[in-house]
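As you look at this complex, bear in mind that one protein chain is not there, while each of the others sits in place.
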């Protein structure tokens, strides 16, 4: 099957903008990511026993106490067929006050409760209530999802990694953390990430990929899925969803972050989504608020002489490159999730094949791309 | 202090429409309500130990398996400062597939997880995921909320009561179930219910009341709160929120139910809410779909000769009496919650006084109402 | 029938907060209001000829060019059964770039087009498009609405008055401008206004009142409508809607203004609205941004020692008094609209009686209020 590489290592460059150092959400300074991955047992499903293919991924918006130093945020539930916790208050208040956790569907509430534990026990929060943020997609094609095998200790492990020095560097992708049992276009999916960095802002995206029909898959516009319709076994098409987390360092309002979150879905569309009925498509966007928008506005003005500075601000015209970054990084994060994921055999001997990268390379070449 | 009675027993009749047999959400045929109430310990707060003043209230939309026989539903988060579980999918799909549980703030996720257990263990659901519905308000003024003392067994107890014959009759109010530690207008609050019944439909409301400043309280328009500003001790004003559940037997779309949910907030407004910043105000509406709208439409047409039947249907003019019922029943359910609640001493010797009904009677009389 | 007076002149004080100098939206510094009122003809309706009972009301957020100096704004369509122009872009951008005009239903587009003329011709806007804001309610019970008798000249007249020195003072109420043919609770309605002023902010409300059933009318909680059920003729109940415009000088985000707009509906509820199906209930809120929130936040903190300043800002706890002001001023503006409106005979000899103030005074006294 060969070594798993990221899109750019295969020569695929999505869009016009440049990624940052790690081409990951951690290119937004201060953000940490940690995974806790649980892979145990094989064979037929025995609910409560396994096989277990699950985990949890933690994203911390900065290295401090998120409750004390809340960050501006927004959420966009495009097709809200999902169980995500905490989003209504997030949308209402426009802030996030805990790290963001991603996991397998039915773990949502155990993970949310453990995140509350973490905030009280480790972060010493004194408040009488906390709003934990947990996203999920449904990994039951490979995992004993009903058994709910993610426990408090796994949540704490993922958070500790996210808060450790290694959490702010390169991010593991594919079959890790919350992405462990997930699929993508009837291949193996999971966690993927990408970023876009300019002189005025950084923007990173992390996805938990679990949606898509084979024939719909497009990579940078190339109909890769159709060309790979012969790859078997394919597995069933159930369990379709995607969680997208977008982060930037630009100091924005929650309303502006909401608009950025909406753009992520355009990146999802470019990979072949038609917004399937069973696909729970959610986007969360937040800002570390470490960069002022003023220099970006001034730069835009330099190149749009006809627009006054006030208009650029009121029209939010300075958001244009940020929107573009969100679209591009989302598209690329999805491709990275598939490229880094390895074939997995799960419960009841269900198999999700890794997308064959040698074949992908041939196809991209055939269509004049690399 | 005297016996606790409901609003109508004191001679207070809210609105123009008539309540049903029980003047409760259970007047909508098939709906069951059950409470599990936990009151243990007294004295200073020791997190994880108590004192405990909490519980869970279950509302079952019919006596069957809600996953197999889903009901049309909608939610309206007026001021979404709260942790309610399951509402995004409910809003998206327009259905409820589990009973609705109400509890104390930080119990939300344990209760949601236990509700999932109930669906798999007792209801034998075979699906790979389930969307549990849990509402909450913050009872930490009296309860060791951070200790999260509601467990799986309490959730099962409340559900079993809701599914028992007694669950479909009169509903206990005040310091019961999820309402155990809650407040209302700086008096003791909790669970309250009311209904409106006509020849064409029934509509019931159940609230978990926990909001309000004393001076704002109005009962049927009378400034009772101002008149009772001398009642002490008052306690702090924290912990403000309300969960409203509206049920009807009319077969409606989720869009129509959403509009009904919005009307409940007008009933909340009439008791004195100004939509306080810290008040998490959520409304859930659902329909048992046991009554067709056709006879209601025909009756409306009879009294609105100028409107054609098609217009009544497309304009949804037939919803007018349903809107009115929702406003009236919500207002009365809030009053019932306060009237039936008894004085409670909670953690750190915090006291919430029951509203003094003899004084209320005097005031209503002074203002020409009874 | 006697002199028409405002609520406070009759001794009715809604809520706890104090109105400003004019008890009008013009208490928010810089705001101007102008009316153009057209009353012509009597007798049977001849579409295109009359009788005419219509007009237009203009609200200017400041005395300058609103396109060049846009103001932060939000809109809340509670029951969006109406034709208001410009609200989708207003909601999206969070700004208003023209004055706000109120008129009779089918005039909406002529008035919007004339407002565009005004911006180009009088304000010399150079932009290639403009988003005019026009609200409406349906005055066809008294007016030849289909005839659309408001023309460009009337729009310019109303705007010129709003931009004149007299526009920033006391505001005419009742049968003026857009409110000319409107009703309220089956009495005569129209334009009403009120304000609340503190050391930290001013907030004003102007309504175009046209909704309500007689029996539902409550004034400061007193069931005035029921007591006046004998007043005849009543006219038909059609033409139900309300447009509410809320203004403040506090510098807020459009998201915060949206939350304030939502509170206005709680004030509407207190006068007896149940959100009728045929009632187009819209709220527009904007800010002149002349007062910083900082002093308000500091004052809140002084009285809420347990809350840190950061929390007050992130939770937006400082909005609490602003919410209350919006509820109170909306309730009082509705009462003022009715109190100042005079009996009008319109097309086809339809009559809308002014609410009899002597009777109201007796009723308020009977119920212990004055």
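Letters A, B and C name the chains as they come in the text, with residue numbers starting at 1 for each one.
Criterion: a contact is a pair of C-beta atoms (placed from the backbone, for glycine too) under 8 Å apart; a residue touches a chain by one contact, two chains touch by 3 or more.
Since this is a predicted model, take the numbers as computed values, not measurements.
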| item | value |
| --- | --- |
| Residue among A:188, A:291 or A:324 touching the omitted chain | A:324 |
| Residue among C:22, C:109 or C:314 touching the omitted chain | C:109 |
| Among C:84, C:159 or C:326, the residue in touch with the chain that has been omitted | C:84 |
| Sites on chain A contacted by the missing partner chain, in the whole complex | 16, 78-79, 81, 215, 218, 220-223, 259, 262-263, 265-270, 273-278, 315-317, 319-320, 323-324, 326-327, 366-369 |
| Residues in chain C touching the chain absent from view | 47, 77, 79-89, 91-93, 105-106, 108-110, 112-113, 116, 120, 128-132, 138, 140, 145-146, 148, 238-239, 280 |
| Touch residues of chain B, complete complex, unshown partner | 68, 70, 93-95, 253-255, 310, 314-316 |
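Keep this in mind: only the chains that are shown with their structure count from here on.
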| item | value |
| --- | --- |
| Fraction-based call for chain C against chain B, same above half, different below | same |
| When chain A is superposed on chain C by its C-alpha atoms, the rotation angle in degrees, nearest 5 | 180 |
| Rounded Å distance, chain A centre to chain B centre (Cα mean) | 37 |
| Mean-CA-position distance for chain C and chain A (Å) | 46 |
| Chain centre separation (chain B, chain C; CA means) in Å | 33 |
| Per-residue multi-chain contacts in chain B, two or more chains | 79 |
